[in-house]
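Supplied in structure tokens, the structure appears directly below.
Of the protein chains in this complex, all but one are displayed in their positions.
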Amino acid sequence: MNGLAFLAALALVFSGFSTLSQTLDRHYADRNGRGSVPGTAERVRLHGLGWAALALALAACVLEQGWPMGTVAWVGMLTLGALPVVVLLSCAPALALRAAGWSGALGGCGLLALRALP
Amino acid sequence: MRAGLRQSMAWLHGWSGLLVCWVLLLVFCGGTASYFKDEITLWMKPELHRAAAAPVPPAEAATLAVAFLQRNAPRSPRWFISLPDERSPVTQVLWIRAPGEPGSGIGGSRGRFESRTLDPATGAFLGTVRDTRGGEFLYRLHFDLYYMQPLWARWIIGACAMCMLVAILSGVITHRRIFQDIFTFRPRKGQRSWLDAHNATAVLALPFHLMITYTGLVTLMFMYMPWGVQTAYRGDLQAFNNEAFGRAPLGLPSGQAAPLVPVAPLVAQAMRHWNGAGPSRVAITLAGDANATVTISRGSAGALSVDEPSMRFDGATGKLVATSGDAPAPASQTRGVMVGLHEAHFAGPLLRALFFVSGLSGCVMVATGALLWGVKTRQRQAKALAAGARPSFGLRLVDALNIGAIAGLPIAFAAYFWANRLLPVAMAHRPDAEIRAFFAAWAVAAVLAQLHPARAMWRAQLWTGALMLAGIPVLNALTTDTHLGATLLRGQGPAAVAGFDLTVLALGIALGAAAWVLGRRTAARKAVPAARQPHGARDAKGAT
Partner (left out) sequence: MRLSRNGRYRLGVASRVVAAIGGGYVLAALATGLLAVVLPMPPAEAVMTATLLSFSLYACAVLWVFAVGSAWRAWTGLAVAAAVLGTILAAALAAVRSGA
């Protein structure tokens, strides 16, 4: 697994999980005030973006290593990428979506670079 | 048992976990370290660092090895050469002593062999490389234990692994809000924080934990569950092995002499069959006899499965007798992949690091589970404890075992590495001495923990572990010249050695942080007047 694929996948997993965490009442409330819950439209949007980021992370892994090895690598990345999300949500939950946005963008660029490189 | 599925599963989870958690912690620590066992072995043999730092093309290493063998074993009937690879940077040569030479070797059938480790760049014998079991000890520790017959150890570990499997499944069933709680961590909330830590490390690496436990059982499944072979093959294990793995039984010598065919065309034929993939091993039986066989195996390095395709040739005629492993049947392949996933032989450095992180999360999961039990039990006994009673036998025992295992194991691992650097290089029975250091340090920590299972002991042992682990790179700098200054800052040394130094440093810092936080908590608790603490809910570790 080369460094670029690793970092791109990590960024995308972090982004996906940060976004998905906002579909959970507890973490949404941490960011938007106690008792608030995301509306249906917002929930759908967050789910869509979050799962898309995780799928792109799978793409980054599989692109470089093939399906068997890539899937194993992706499962490992899910663990590694979720740990910083836990830290973020307990230290600075307000930053969750912004961090998700930035890391998603970086990860996306990394994925494009992977496709572009020979 | 309480009524209800969740409650009964919670009970089962707690007990199946607690009874084996200390053994499991050893297994997880040893197993996690095993992912880098070759790197650990390299770190423990500083004499090989220079060779490892500058990889040599295999053709060159082979030529130099042959030259060495021509000089030193000219009349030997058989030479074996293991060429250097990414994880083992030296050339190993092995030869059978020519008939008539005095055999003063290890005795028995092993006395016929002699082996040397060569520097791949010069072909020279590497002289006194310090004798050590290296990372292999840690690898074997996690399923063969030590100081007992491997068979007993494997049954014990198998039973513990079944308990772990039951604990994982019952844990998932009992965790009602497993998806809502998946990212939850609430620090500084006593029992709840320990529960959050246990849940986080367990759930975030749940695929790994489930996989590693089940595949661990699968690696020894014919020992634990031989009943399929018993019924379907009437107990004929050899017949099963032959059909399932293509392993032919060792033939008998025919008595007729027949020269062994040249091996090179057979290797070429195998490589053509495997579309250019290189062979990893050649095994020859009964060379010079009419019943000789030559079996060429392809390495399993690129594939998930551990099973290696192989081709068996008649040694006298060169005819292909059998191929196996090219199109493995589904169940066989499943088994091969499962064992492969457990060993992670296929993993490059980054993927291996992911496995390592998952293994560490397993260690933290087991440790936080055990600590959580202690905290919960202490809370149940809080009233009695506050009134001056002593902790129950079970609580005191669990506290002591927790300290001995969670704080004691890092001390043991560190002692093993310290012994490697400090023991004299040319000492007799050196590997045993290093291993004794491991167990002696652990025994001291465990006994002290039993004598005084208190917070002070936690802090003392955590600090000891932290200083010993973080001190390893310093020790390395004082005893060798492939320390971090050379390997990392000047970028010249083997990367594996730098990685090892950095990893133990990070682990030492983490332990130190834990000890420091515990120290602050203790000071804060002492500052609160005793009358204001009837619930003891913030008491996280150990007795006072």
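Note that the chains take the letters A and B in the order they are written out, and that residue 1 is the start of every chain.
Quick note on the criterion: a contact is a pair of C-beta atoms (placed from the backbone, for glycine too) under 8 Å apart; a residue touches a chain by one contact, two chains touch by 3 or more.
Note that this is a predicted model, so its numbers are computed, not measured.
Enquirer: For the unseen chain, which displayed partners does it touch in the full complex?
Expert: It touches the following shown chains in the full complex: B.
Enquirer: Among B:M44, B:V93, B:I182 or B:L217, which residue is in contact with the omitted chain in the full complex?
Expert: Of these options, the touching residue for the absent chain is B:L217.
Enquirer: Could you tell which one of B:R116, B:R335, B:R378 or B:H483 touches the chain left off the display?
Expert: Final answer for the missing-chain contact: B:R335.
Enquirer: Of the residues B:A73, B:A121, B:V166 or B:I212, which one touches the chain left out of the display?
Expert: Considering all chains, including the one not shown, the answer is B:V166.
Enquirer: When the complex is taken as a whole, what residues of chain B touch the one chain not shown?
Expert: Those residues of chain B that touch the unshown chain are 1, 5, 8-9, 11-12, 162, 165-166, 169-170, 173, 214, 217-218, 221-222, 224-225, 227-233, 240, 243-244, 329-332, 334-335, 338.
The working rule: only the chains that are shown with their structure count from here on.
Enquirer: Hey, which residues of chain B end up touching chain A in the complex?
Expert: Checking each residue of chain B against chain A gives 179-180, 182-187, 200, 204-205, 207-208, 303-304, 337, 341, 346, 348, 350-351, 354-355, 357-358, 361.
Enquirer: Where on chain A is chain B touching in the complex?
Expert: Touch list, chain A to chain B: 1-3, 6, 17, 21, 24-27, 68-69, 72-73, 75-80, 82-83, 85-87, 89-90.
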